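For reference, the structure is listed below as structure tokens.
Note that this complex is displayed minus one protein chain, with the remaining chains in position.
Up next is chain A:
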Amino acid sequence: MTDSKYFTTTKKGEIFELKTELNSEKKEKKREAVKKVIASMTVGKDVSALFPDVVNCMQTDNLELKKLVYLYLMNYAKSQPDLAIMAVNTFVKDCEDPNPLIRALAVRTMGCIRVDKITEYLCEPLRKCLKDEDPYVRNTPAVCVAKLYDINAALVEDQGFLEQLKDLLSDSNPMVVANAVAALTEINETSSRPLIEMNTQTVNKLLTALNECTEWGQVFILDSLANYEPKDEREAQNICERITPRLAHANAAVVLSTVKVLMKLIDILPRDSDFIAQLIKKLAPPMVTLLSAEPEIQYVALRNINLIVQKRPDILKQEMKVFFVKYNDPIYVKMEKLDIMIRLAHQANIAQVLSELKEYATEVDVDFVRKSVRAIGRCAIKVEQSAERCVSTLLDLIQTKVNYVVQEAVVVIKDIFRKYPNKYESIISTLCENLDTLDEPEARASMIWIIGEYAERIDNADELLESFVEGFHDENTQVQLQLLTSVVKLFLKRPADTQELVQRVLSLATQDSDNPDLRDRGYIYWRLLSADPAAAKDVVLAEKPLISEETDLLEPSLLDELVCHIGSLASVYHKPPSTFVEAAVPLRKTLPKSTVGGSEEPSLIGGTSMPSTQQTTVIPSQDSLIADLLSLDLTPHPSGGNSHQPYAQSAFSSGLDDLLGLGSDGLLGDSHGASGLGGTASPPSVGFGGGVQPMVGMAGAGALPFGAPTLPMGGMGGMGGMGGGDIGGIGGLGDIFGGITPAAGSGYAAPKQIWLEAARSKGTELQGTFLRRSGQIVMDMTFTNRAMQALSGFAIQFNSNSFGLAPAQPLQVRPLPPNQSADAALPCKTDGPVQKMEPLTNLQVRIHFYSHFRFMECRNSL
């Protein structure tokens, strides 16, 4: 066998030669030619010109040749859709072949040919195969339905394949079940509405199949179980019990998927029960065992362990030693292990960790060494008792005079100073000795910070800083900014002999620099100093907040989301899937709300309860309707408005519609429903409950600190009110807002919705709604800070919108410490600037707040 020769043909006129060979009578020659064609295809040559000739070879009883031709077809059918039709007959014939292998092959291949005309022909054979007696053949179409759904979703639904696919879930053959599950899960993810509902029965079937199917099948089943939310604790416990044996499987994917399901279910189970304690005990060993697998799998496992350790630190707290780096670990495994070591470090094991880290700091790989040095610093900050030892270790490392080690050490020592001020100043002199070796901006900036901070204790601080000022223009911005601040600090501490220096730096920063940040900071200092030196002292030398222990923890909300994706790419990147996958529908998985602990449900006003998933689908695309409505409301008609006014105020307390003075019309639906607004305003074809409509483009968002989140917000109070108004007219929304009958007259306010998700805005969650209080529109909001730092300085601004809505008074929110929420009600008026928005319900609001020193901006579209 020397098939490699096919790779070496590079002659001219090759295509022509192949053509004649393909049409040759001799079977042997034909086969050779097809092989050559496939080889050229692999290398990336375009051999599509041979399409008809290759298709001619399809009718053969040689399975090997057939497979090659099929392979060719899959590659080129798309570019030659008309010619591909030629192959259909053979396909259909093959689907009837007595040999199950060929039947399956034909269906499988047909599914891969993504030409509309062919898919039409696919339906019939597919239906037959779904009922084939041979499990091998049944197995194939399960996946094939998913393929077809990908090409033409409507066709699949019309032909009833989904039902047949669901039937396969109860197939006798476990592998068929597994593939059906995989297909259904995929279809579920891409479709706009849930196509299958998992219930206790199907889950039980899956759990039974789990014990019998192949390793891959087990992965599919476990992954789909992760999406299921058990009804009660008993069911959850039952699932846990039945899947825990999977932890001993040799396939890492099975183990990790099991861990994922367990981690999710643990949240449902009552806390502190024996069962959980036992479960957690069982979780640790398999994860440790994953670390003796292939390095790539170790990497995936470590990234996941990193998440698990953050979520439940108790699981692996005893296992520090297994994360010690081995000599022959690939670098990516080493780096991850180092991260986990720091997370697991605590008082009891810190000595061990430190001695390890010290070893690592003498390794060869530069990045790894740097990270180790940083890790030592993090230990010092995390475990106070060890700080002293860490500092002395760092000093030892500085003595090695290895350039990058020294630089890194300087950076972490700066952090240690921040955490333990006025404790380890004795080492400053050693640091100063190494001043000349620092050439990286971060290290230089750190060193300058230290000099500025301890200027009063360093005798020659002015000289040291002066030496930096010499080359001011050559420095990186980071260093320049730090130098500016440090010189000012120095001046404030020792005003006598440093005036000249400070003036030089200030003029350098303000006059000779193009950098706006630097210039602005320079001016601020300058004015502060010239206006009121005492105030300057208060500002510049203010007490700094201590830095927190865990600096690089993930945001809790992100962590929760990632825990639901254990084993998957999201858990490897530590990013939510939406950031690297283009999905038709952003599907967010969240941990199930614990039945025990207090959870932050969106607070519902007015006693209407709706599952939150429905809320997002409420966004109607009823431009035309609103357009008509709007003509009424923006120019308040005293006549129309008046007549309804009493109703509006007594019967309903809220809703943008009656703010606009017309909702009442519709809300009186029982009396003159259809004749009301709905009837005149909207053609019945207006689609309600349509998919989520992204209302504002993301363009330009990248430049903002967080991409401007576009929020599916149509369903806010305004819409709620609109809905009310439409009940009489269209009735579509009435269903969605089930239970609100116009006649009831109960004050209705749309429940608060999440306008801004924490994961998309660095941890600030904003829920809100519009409602009406004593005749005034009020924007009712709840801010929740899920970030690590406190937020303050809230301010709000409305962009011009269709309703002329604008805040009547400034937003008042108290500074928000981490993990707390604050409610705020913002009265609004409707005499602001009016601008027609597209769609009309679109309302853009900017909310500003300070997190630490950063200025943030969010744009919400409602």
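Everything below uses one rule, namely that contacts are C-beta pairs under 8 Å (C-beta built on N, C-alpha and C of every residue); 3 or more make two chains touch, one makes a residue touch a chain; residues count from 1.
We take it that contacts and distances are computed from a predicted model.
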Omitted chain per UniProt, picking from "ATP synthase F(1) complex subunit delta, mitochondrial", "MHD domain-containing protein", "Origin recognition complex subunit 5" or "Insulin-induced gene protein", is "MHD domain-containing protein"
Touch assignment to the omitted chain, from A:176, A:225 or A:492, lands on A:176
Full-complex touch with the removed chain, picking from A:146, A:184 or A:443, is A:146
Of A:18, A:39 or A:826, the residue touching the omitted chain is A:39
Listed in rising order, the chain A residues that touch the chain left out are 1-4, 6-7, 35, 38-39, 42-44, 62-64, 67-68, 70-71, 75, 98-101, 104-105, 108, 111-112, 114, 134-137, 139-140, 143-144, 146-147, 150, 173-176, 179, 182, 186, 211-216, 219-220, 223, 244-246, 248-253, 255-257, 278, 281-286, 288-289, 292, 294-297, 299-301, 321-322, 324, 326-328, 331-332, 335, 352, 355, 363-364, 367, 565, 567-573, 577, 580-582
